[in-house]
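Right, subunit A next:
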Amino acid sequence: MLTRNRFLAGTAALVALSMIGPAGAQAPIKIGELNSYKVFPAFLEPYKKGWELAVEEVNAAGGVLGRKIEIVSRDDNGNPGDAVRVAEELLSREGVAFLIGTFPSNVGLAVADFAKQRKVLFIAAEPLSDKIVWDSGNAYTFRLRTSTYMQTAMLISDAAKLNKKRWAIVYPNYEYGQSATAAFKKLLSARQPGVEFVTEQATPLGKIDAGAVAQALADAKPDAIFSSLFGADLAKFVREGQQRGLFKGVEVFNLLAGEPEYLDPLKEEAPEGWYVTGYPWSEIKTPEHTKFLNAYQAKYKDYPRLGSVVGYATIMSAVEAIRKAGSLDQDKLIAAMRGLTHMTPFGMIEYRAIDHQSTMGAYVGRIGVKDGKGYMKDWRFVDGKDALPSDAEVLKMRPKN
Partner candidate 1 sequence: MSGAVLQVEGLHKAFGGVQAVADVSFAVSAGEMLALVGPNGAGKSTCFNMLNGQLAPDHGIVRLDGRDIVGLRPSAIWRLGVGRTFQITATFASLSVRENVQMALYSHAGRLRSLLSRFGTAYRAEADGLLQQVGMLDQADRTCGVLAYGDLKRVELAMALANQPRLLLMDEPTAGMAPRERVALMELAAGLARKRAIAVLFTEHDMDVVFSQADRIIVLDRGQLIAGGTPEEVRANPAVRAVYLGGTH
Partner candidate 2 sequence: MTFASILIQLLNGLAAAASLFLVSAGLSLIFGVTRIVNFAHGSLYMLGLYGAYTLIQALGRTPLGFWSAVLLAALLVGLAGVLIEVLILRRIYRAPELFQLLATFAVVLVIKDIALFVWGAEDLVGPRAPGLGMAVEILGKRIPAYDLLLIAIGPVVLAALWLLLTRTRWGALVRAATQDREMVGALGVDQAKLFTSVFFVGSVLAGLGGALQIPREPANLELDLSVIADAFVVTVVGGLGSIGGAFLAAIIIGVAKAFCIGIGTVTWFGTEIVFSKLTLVVEFLIMALVLVVRPYGLLGRPQAAQRIATDPAPPLTAPSWKIAAIWLVLLVAVPLAADRYVTILLTDIFCFALFAVSLHFIMGPAGMVSFGHAAYFGLGAYAAGLLFKRAGLPMEAALVLAPLCAGAFAVVYGWFCVRLSGVYLAMLTLAFAQISWSIVFQWDSFTGGSNGVFGVWPSAWLADKTTYYYLALACCGAGIALLWRVLFSPFGFVLRAGRDSPLRAEAIGIDLRGFQWAAFVLVGALAGLAGAVYAFSKGSISPSAISIAQSTDGLIMVLLGGVETLTGPIAGAAIFTWLRDEVARRTEFWRAVMGLVILAIVLLFPQGLVGGLKALAARWRERPA
């Protein structure tokens, strides 16, 4: 019987906890944020710092619609099922106005579909998946970050310019790597007819057998390599490739590798000359970035990573959408998001009405090594709107609704 009583007590506690309802009227505007903090801490810790900074700034400036904003943040454990539950909790218990966040594609897509079902705005901050705005796009979901396709497209002109004939490809074996590879092959073939893809290596995420992969790539005698590896996989690949002379006389293109999150751990072994997308934070001198950089460094005594910019800009988007909508009504928020333009540390961005993708750009350049550290040299900023397919193509991919 003790058992039962214990259970009853447990249930009662559960019920009681759940009854603590949302706070009173002129309370801050609550925005629900969810992310896989514990699964991808390297990227998401800076991201969190980024949005915390933005919230502080927004509230110091008086908030929006005369109310402060409050972010209710949750960990989704990197699992779409948990993410949907957490999203429910944010909406139904916390009473948040709408949702922002997510990092892995499968979580982003699950929450996007949930947003469609619940008819609430969702600003996908980090997921790179092209599907989130195209094949699986929906009316309620908007995406901030420069997508896989866009980042790949940004590298294409450099790749085509080199006019290398034999390309080898290595990518992490899941959607991001697959779409990057598909986009790269398609775009490069279009620009450079006759290009040959001599080998392809799909490596399990986080578990690359770098020595064997480097050897297999070398065996194919490529002129150039396209890689979408990141994190620990990238570090292993770089080291093995260098030791085995894989990169000698071979041009390498690697998505994301210029982001401090992935470049900095390589230290003096950062691979010189690689073409990458990334974030040369110390060298960007635009006023909007300088302002962000100074505020960030003052608050955290640390430099920002790309995730910090994404986190910061996500809050900006949310706030600007509320301001433009003038209300928290979902239809008005959606209408406001479509075509919303606002400033970010990377300059002005626009959430395109046609596919809800923001035009946030990215930095493209080559890796150099200085003082035992990798950095991006010869970089240029590519505006996101120049890296997107034609409207006709987009319309063909995106489901009508």
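Candidates were picked such that all candidates are chains of the complex that A comes from, given by their letters.
Observations
Keep this in mind: a residue touches a chain if its C-beta (ideal position, glycine included) is under 8 Å from a C-beta of that chain, and two chains touch if they have at least 3 such contacts; residues count from 1.
Bear in mind that the values here come from a model prediction, so they are computed numbers and not experimental data.
Among the candidates 1 or 2, the one in contact with subunit A in this complex is 2.
Those residues of subunit A lying in contact with candidate 2 across their complex are 1-4, 6-8, 10-11, 14-15, 17-19, 21, 37-38, 41-42, 44-45, 74-75, 77-81, 84-85, 88-89, 92-93, 105-106, 109-110, 112-114, 117, 129, 131, 136, 173-175, 178, 199-204, 206-207, 209-213, 215-216, 218-220, 231-232, 235-236, 239-240, 243-245, 261, 264-267, 269.
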